[in-house]
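The complex appears here without one of its protein chains, the remainder shown in place.
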Amino acid sequence: MARYLPLALLAIVVIVVQQIAQWSDATYYLTQLTMTAYYSLVIVGLCLLMGYAGQISLGHAGFFAIGGYLSAMLTTHDLMPYQGNALFKALGSLGLLVHQQDLFGASVLHVTPWAACIAAVLTAALIAFCLGIPVLKLKGHYLAMATLGFGIIIFRVALATPLFGEADGISEVPGFTLLPGLTVSGDFAARTSNYYIAWGMVLLTMLLLSQLIHSRIGRALRAIHGSEEAARAMGVDTARYKLQTFVLSAVLAAVAGVFLTHFNGGLGPSEAGIMKSVRYVAIVAIGGMANLWGALIMGVVLNFLSLRGFFGTYDDAVFGAILIVIMLFAPHGLLHRGILRELKNLFRKNGHGPA
Amino acid sequence: MALLELTHVHKRFGGLHAVNDVSFAVQPGQIKAVIGPNGAGKTTLFNCIAGTFPPSEGSVHFNGQPIEGLEPHRIASRGLSRTFQNIKLYPGLTALENVMIGRHCRSRAGFWAGMLRLPSTFREEREIRERSLEYLELLGIADLADSEATSLAFGQQRAVEFARALAAEPTLLLLDEPAAGLNIYETAEVARLITTIRDRGITVLLVEHDMSLVMDISDEIVVLSFGQKIAEDTPHNIQQNTEVIRIYLGEDDAAD
Partner (left out) sequence: MAPELFVQYLMAGVTYGFIYAIVAIGFNIIYNTTGIINFAQGEFVMLGGMLAISLNGLVPLPVAIALAVAITMLIGALLEITFIRWLDRPSVLRMIIITIGLSILIREVALHVWGESVRALPYFSGNEITTIAVLGARVSPQILWVIGACSLMVGTLSLFFRYTLLGQEMRACAANRMAATLCGINPRNMVTFSFMLSAGIGALAGCVMSPITSTEYSIGTGLAIKGFTVAILGGLGNSMAAVAAGLLLGIIEAFSVSVLPLAFQDAIAITILLIILFVRPHGLFGRKDAAGLKEF
C-alpha cells in the first residue's frame, strides 16, 4: 500500500497548489502548471523506457509532435472541398466530422477532436511499432543515433510540409471537449478545470505506471536492464517487452502532444526539435533513470522554471549544463537515497588526486 | 525417448572450432555431467542448447522437438532452465525478486493486466511470490529474501541463481559449474540439492570441475576436450579411461 501513498500526496499537493493560486489571485501560474503536467506525461513515459527497459530514445519529441500535429491538422484543415467524396460522407455519418463557421462566416468542415485525437495517437503507436521493431535491436550509440535520426526526420517533415504550416506551425486549434462541460482549451474561464484535467491525467498515468513497474512485466523490464542474457534465459521475451514499452511511451508522448496542442491552441516545429528530445532525456537522467517519481518531480521543477522564463536566453544551455553535471557527478540522478554517499565518495576520490 | 538429444553439434567462432561434432543424449530422470579441461567448450555447448546462440551445425532436440535456433526465452518456456558459470543475477532486484523472474514463464499477466492490476493479476502475483519464497526456503536462504541479490556473499548468490532456475519448474536443468568457488560444506550441500531435485523428477545436465562431486552424483559423464567428445560413460568407467586420464593428468601438469 506504500505504493499509493505518493499518489495520494501528489493529489493533495495538486489541490493545495490550486487553492493557493486561487486565493492569492495568481491563477496565471496554473497555465504553466498545466503545460508542465503535459510535458510530465512525456517524461514519465520516457522514464519507463530509459530507466526500466534501458533503451535510450533521442526522438521522443517526434512522437509528441506526431500527436500534436496530426490532431491540430485534422481539427483545423478544411475538408469542405472533399465533401462529395464517399469516404468523407461515411465519416460524416459516423459523426466524426463537424461543421463550423470560420472567421468570415463561411462554413467549414473539420474532423471532431475526439476522432482526431484517436487517429493521432493510433498513428503514433503504429509508427512507434514499425520503427521499434528494427530500432530496438540496436544498442548504445546505434540506438541513440537511430532515434535521433527519427526525431530529425519528423522535425524536417513538420518544417517542410505546407499541411503542417511549415515554419509557422498550426494555430487556431479548437478546444477539445472531453465530456460536456469539460473542454481542453486555453480559455481564460476554463483555466482551473484544465489544470485539473492535466493533473488528473498525470495522476492516472502515475497510478498505471507505478502498478506496471511492480508487476510481472515491470520486474521483467528491470531484469532486462540488469542482465539481458539472464532475463532471456528465464523466459523473458526481451524484444517484445522493449517494443511494448517503446509503443507505450510513444503513446504517452502523443497523448501529451494532442492535449497540449488543444490547450495552447496550436503548436510550432520547435516542439519537434532535437533540443526538446534532449531535454526530456536530461530530465529523466536527473530524476535518476529508473525512478518514476524522481523524473516527475524534476520534470515539474525544470519545465515550470523553463516555461516561466527563469533561464532566459540560456534555457538550452542550462539543460546542457545540467546534463553534464549530473552525468559527471551523480549518474544515478539527484533524487535517490545514495546521493549523499555518492557525492562524498566523489570528493574523497578527488582529494586523493586522479586514480 | 531421450529428453535432450544433441546430434553432430558444431559451434565455430571465426576460426575457432569451440564445439566439434558433439552428439549425446540425456535420458529423463538422469543426472548427467559434462567435464573437460578449461576452454574445452562446455559452456559453449550449454549456450547452444539454451539458445544463447544457435549451433553452427547440427541439431538439438528437446522432448522430441527441434529447438536449435529458437530464441532462448522460447526454449526456457518449454521447460529448460539454466544457471550461469559467472553468476548473472539482476542488480537492483532483491533476492526474492530475482527468483520471481524465474517464474516468468510460468505466469501470464501482460502489460494491461500489470497496469490495471486486475484481481486475477493480483492473485497471480501472490502465487508467484509464495512459490518463489518456497524455493528460497529450499535453498535455505529465505531470510535473505529482501536483500539486494548482487550484494550477497558469493555462495548465497549461487543459491539465489539456483532457486531462480528451479522456480521455472523446468523438466531439464542446466547447471554450469554449480560448485565453483564454494567451500567443501557448500559443495556437499549442492550435491545433496542436486540429488533432491532429481528425486523430484527434474533431469539435470551439469558442467563441473569438482571431480568428487561429479563422480558421486552423476549417472553418466561426457568428456569434452578441444570441443570434441572423447568419452561418454558411467563414472566408474570414466575413471578407468586412459584417454581421459591422459587429458586430465596433462592438464594438471600444466596447471600446477
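Think of it as A and B in the order they're written, each chain with its own count starting at 1.
As a working rule, contacts are C-beta pairs under 8 Å (C-beta built on N, C-alpha and C of every residue); 3 or more make two chains touch, one makes a residue touch a chain.
Just so it is clear, the model here is predicted, and its values are computed rather than measured.
Trainee: Would you mind listing the shown chains in contact with the chain that isn't displayed?
Mentor: A
Trainee: Looking at the full complex, which residue from A:A26, A:A106, A:A160 or A:L182 touches the chain that isn't shown here?
Mentor: With A:A26, A:A106, A:A160 or A:L182 as choices, the missing chain is touched by A:A160.
Trainee: Which of these touches the unseen chain: A:L49, A:L148, A:I297 or A:L334?
Mentor: Candidates A:L49, A:L148, A:I297 or A:L334; residue touching the omitted chain: A:L148.
Trainee: List the subunit A residues touching the unshown chain?
Mentor: Here the touching residues of subunit A are 56, 58, 134-135, 137-142, 144-146, 148-150, 152-153, 156-157, 159-160, 274-275, 278, 281-282, 285, 313-314, 316-317, 319-324, 327-328, 331, 350, 354-355.
The rule is short, and it goes like this: only the chains that are shown with their structure count from here on.
Trainee: For subunit B, which residues count as touching subunit A in their complex?
Mentor: It comes out as residues 50-52, 71-73, 76-77, 81-82, 84, 88-93, 97-98, 100-102, 104-105, 107, 109-111, 113-117, 121, 124-125, 128, 164, 168.
Trainee: If you look only at subunit A, which of its residues touch subunit B in the complex?
Mentor: Contact set of subunit A toward subunit B: 208-209, 211-212, 215-220, 222-223, 225-227, 229-238, 244, 248, 290.
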